[in-house]
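For this view, one protein chain was removed and the others were kept in their places.
Then we have chain A:
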Amino acid sequence: MALTSTLRSMLASACRIARGVLGSDAYDHYLRHHEITGCAHAPLSEREFWRQRYAEQDANPGSRCC
């Protein structure tokens, strides 16, 4: 039993790391920021958040390497 739970937690953290590397967790970070900074307005929906995020990337591109 201990082994399966270790395996499961390893798999979960591998999944979390993969999501992070790909940037899939951006909305989670945004929500967390919203929560602890105590903004009065409701947080953006996931759809709205990603729209804004891509709009920001349009204005401020990141570099990729050779």
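In this text, a contact is a pair of C-beta atoms (placed from the backbone, for glycine too) under 8 Å apart; a residue touches a chain by one contact, two chains touch by 3 or more; residues count from 1.
One rule holds in what follows: contacts and distances are computed from a predicted model.
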Complex minus one chain; that chain's UniProt name from "NADH-quinone oxidoreductase subunit NuoF", "Carbamoyl phosphate synthase arginine-specific large chain", "Penicillin-binding protein transpeptidase domain-containing protein" or "Carbon starvation protein A" is "Carbon starvation protein A"
Which parts of chain A are in contact with the chain that was left out? 16-38, 46-47, 49-51, 53-66
